[in-house]
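Note that one protein chain of the assembly has been removed; the remaining protein chains are unaltered in position.
Which chain is which? They are A, B and C, in the order written, and residues in each are numbered from 1.
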Amino acid sequence: MALPLDKGIFGRLRHDAGEAWERYVRHPFVLALGAGTLPRPVFRHFLQQDYLFLIHFARAYALAGFKSDTLADLRASAAAVSAIVDVEMPLHVSYCRDWGLTEAQMEAEPEALETMAYTRFVLERGLAGDRLDLDVALAPCVVGYGEAVARLLADPATKRGGNPYDAWMDAYASDEYVAVASAAIDNLDRQFARRGGEARYESLLATFNAATRLEEAFWEMGWRQRG
Amino acid sequence: MALPLDKGIFGRLRHDAGEAWERYVRHPFVLALGAGTLPRPVFRHFLQQDYLFLIHFARAYALAGFKSDTLADLRASAAAVSAIVDVEMPLHVSYCRDWGLTEAQMEAEPEALETMAYTRFVLERGLAGDRLDLDVALAPCVVGYGEAVARLLADPATKRGGNPYDAWMDAYASDEYVAVASAAIDNLDRQFARRGGEARYESLLATFNAATRLEEAFWEMGWRQRG
Amino acid sequence: MALPLDKGIFGRLRHDAGEAWERYVRHPFVLALGAGTLPRPVFRHFLQQDYLFLIHFARAYALAGFKSDTLADLRASAAAVSAIVDVEMPLHVSYCRDWGLTEAQMEAEPEALETMAYTRFVLERGLAGDRLDLDVALAPCVVGYGEAVARLLADPATKRGGNPYDAWMDAYASDEYVAVASAAIDNLDRQFARRGGEARYESLLATFNAATRLEEAFWEMGWRQRG
Partner (left out) sequence: MALPLDKGIFGRLRHDAGEAWERYVRHPFVLALGAGTLPRPVFRHFLQQDYLFLIHFARAYALAGFKSDTLADLRASAAAVSAIVDVEMPLHVSYCRDWGLTEAQMEAEPEALETMAYTRFVLERGLAGDRLDLDVALAPCVVGYGEAVARLLADPATKRGGNPYDAWMDAYASDEYVAVASAAIDNLDRQFARRGGEARYESLLATFNAATRLEEAFWEMGWRQRG
C-alpha cells in the first residue's frame, strides 16, 4: 500500500514546497533513526515532545469538527479525534514505557519552543482562516511522517531488524497509518473542491510551507540535543 | 435513576433561573406532548428542527474539545461528539422515519429563527468566553430535556401507553440519557472548580438564563405552529 | 451619491437573494417609517435593540481584524470598530435621548430573540468560516440599511419634513453612510478575489440569504410589537 504523494492538491503543494519538503522528510534526525544511529536520549526527548504534540493535534481535529460544513466532515473529524486520544495516544504511552517514560513524566515535561510553534501555528491558522486553511496546515504532519518512513524503508542505508527504532518505523509504515494519511490527501481534495479555487492557492502554499518548515524545526530540535 | 437537579453549580444556576426555568421545562408544548394532545404536524416540525439542532450541538462539543485544558476533558468531549453523530443522530433519523421524515428532507429544511438563535448563541458564547462559559450555555439543553420528561412521567396528566410520544419520552427517561445529563451536571462542577469563582457567577447566570430563554423559544416555535 | 448596488460579488448575491432581499429592504416597518405612520413605541423598541445590536456589530468588525490576511485589511477593520464605538454609538445614544431613552436603559434592556439570532449568526459564521464568510454575513446589514432609506427617499409615499423619522432617514442617506456602505461593497470584491472562487459561491449565497432573512426578522420583531 503506497501513499498517493502526487495526488491532487496535496501533490501540488508538496511539489511546490520543493527543497523545504525534502529537508523535512529527509532530515538528518530521520536518516539517523533509519540507520539506527540516533542517540537514545535524543529519541526519548522526541517521544516526550511528541506526546505533548499529540494533545494539541487532537485539539486541532476537534476544531476541524467545529469548522465542518457537512455532517460527513463532522463525523470524520470526530473519528479522527477519537483515533488520536483513544488509540494513538495509548499506543504512544505504551510504546514510551519501553523507553522508560511514564505518562506522568511526559505530562510534566516543559513544552519545547518547536512544539509550541508548530501546534499553535496550526490551531491559530485554523481559527483565523477556515477549514481548508486548517487542513492544509495539518497535512505536512500527517502525510510527512508516512513519507519519511516509506522512504527510509526504500533506502539501503536503513537498518532493519535489531534497529532500536524498528517498532517506530513499523507504526508509520503500517496499512492503518497509510490509510489515515491517504484519507488526509483525499480530504484535502474535497475541501479544496468546496472552498478552494486558484485565488487561494498562493496563500495555501504559504501555509503549507510554514507548516513544513515548522515540522523540520521539530526534528531539528531533537537533532540539536544530540550534543 | 434520578437526575441530581439540585447538585452543585448546576443546582444553583437552575434555582436562580427561577420562573424562566419552569417556563422552559413545563412549556405547554411539553405538557401537550405528555398528554398526547400535541398535534402531529407540530411534533414533526419540531423533529425536523431538532435534527438541524443536533448538528450544531455536535459542533459545540467539538469546540469544547478544542477548548479543553486537560486530556481527560478532551477525551470526554470526543466521546460526546461521537455519541451525538454516531448514536443519537442515527437514532433520531430512524425515529423520524416512523414520522414519515427522511434524512434528506430534514437536511433540506430551512433552519428556523429559534434554532439559529440558540445554537449560534451557544457556539458564540463558547468562542468569546472559555470552556466554562460554553458548558454553562449547553447545560439547559442537556439537563432540561431530562427534567422535562422526568416531570411528565411523575405527572398524572401524562398519558402513557398509546401516547404517540411514548417512544420520545422513553428516550429521555432512559438510564443512558439520565447518565449523560448527570455527567453534564458533574462536569459543570469540575469546570467551575477549575476556572470559576464567585466573581464569574453573575455572568454565568446571565448565560444560563439566556440559554434557558432560548430553549423556551425553541418549544414555543413548535407551539406557535399549531395554528 | 448612489450606492453601487449591482456591483461585483455583492450585486450578484443581492440579485440571487431575489424576493428575500425585497422583503427585507421593503419591509412594512420600513415603509411605515417612511410614511411617518410607524407607532412611536415600536420605533423606540427598535432603537433599544439596535443599541445592543451595534455592540455585537462592533465585535464582528473586531473579529474581522483578527481574521485579516493583510495589514491594510487589519487597518480598515480597526477603523470600522472605532467608527462604530466612538462615532456611531455616541450618535445613536444622543439620538435616542430625543426619544426619551438613556444609555443605561438601553444597556439594561433584555436582548430580543431576533437581535441574538442575527448577531450570533454573524459572529459564529465568522469564526467557523473565514474573513470572506464573515464579510458576506455582515453585508446585508451595512448595505441594506442604505438601500432601504435610498428607496424610501425615491418613493412618493414617503413623507419628508415633519416626519418623526426624518433624522433617522437622513443619517442613512448621508454621504458618510453611503461611503461606508460603498466601501463594504468594494471590500467584498477584494475578499472574494483573494479567498473566493466559484466553488464557494453557493455557500456564500446561503450565508447571504440567511443574514437577509435574519435582518427581515429584525424589522419584523419591531413590526409585530405594534399591537
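Here is the rule we go by: a contact is a pair of C-beta atoms (placed from the backbone, for glycine too) under 8 Å apart; a residue touches a chain by one contact, two chains touch by 3 or more.
Bear in mind that the values here come from a model prediction, so they are computed numbers and not experimental data.
Chemist: Where the complex has a chain not shown, which of C:L31, C:A62 or C:L153 is the residue touching it?
Modeler: With C:L31, C:A62 or C:L153 as choices, the missing chain is touched by C:A62.
Chemist: Would you indicate which residue among B:E103, B:D130 or B:E176 is in contact with the undisplayed chain?
Modeler: B:D130
Chemist: Based on the whole complex, identify which of C:D6, C:D86, C:E176 or C:E202 touches the chain you can't see.
Modeler: Counting the whole complex, the residue in contact with the absent chain is C:D86.
Chemist: Which residue from B:D6, B:E22 or B:D69 sits in contact with the chain not drawn here?
Modeler: Hidden-chain contact among the options goes to B:D69.
Chemist: What does the interface between chain A and the hidden chain look like in terms of residue numbers?
Modeler: 59, 111, 113-114, 116-117, 120-121, 123-124, 127-128, 210, 214, 217
Chemist: Can you name the residues of chain C that touch the chain not displayed here?
Modeler: Within chain C, the residues that touch the unshown chain are 55, 58-60, 62-66, 68, 71, 74-75, 77-79, 81-82, 85-86, 89, 107, 123.
Chemist: Touching the missing chain, which residues of chain B?
Modeler: 66-67, 69, 127-131, 133, 193-200, 203
Following the convention adopted for this analysis, only the chains that are shown with their structure count from here on.
Chemist: For chain B and chain C, what's the span in angstrom between their mean Cα positions?
Modeler: Once rounded, the distance between the two centres reads 32 Å.
Chemist: If you average the CA atoms of chain A and of chain C, how far apart do the two points sit, in angstrom?
Modeler: 44
Chemist: For chain B, give me the residues that contact two or more of the other chains.
Modeler: As it turns out, chain B has residues touching two or more other chains at 59, 123.
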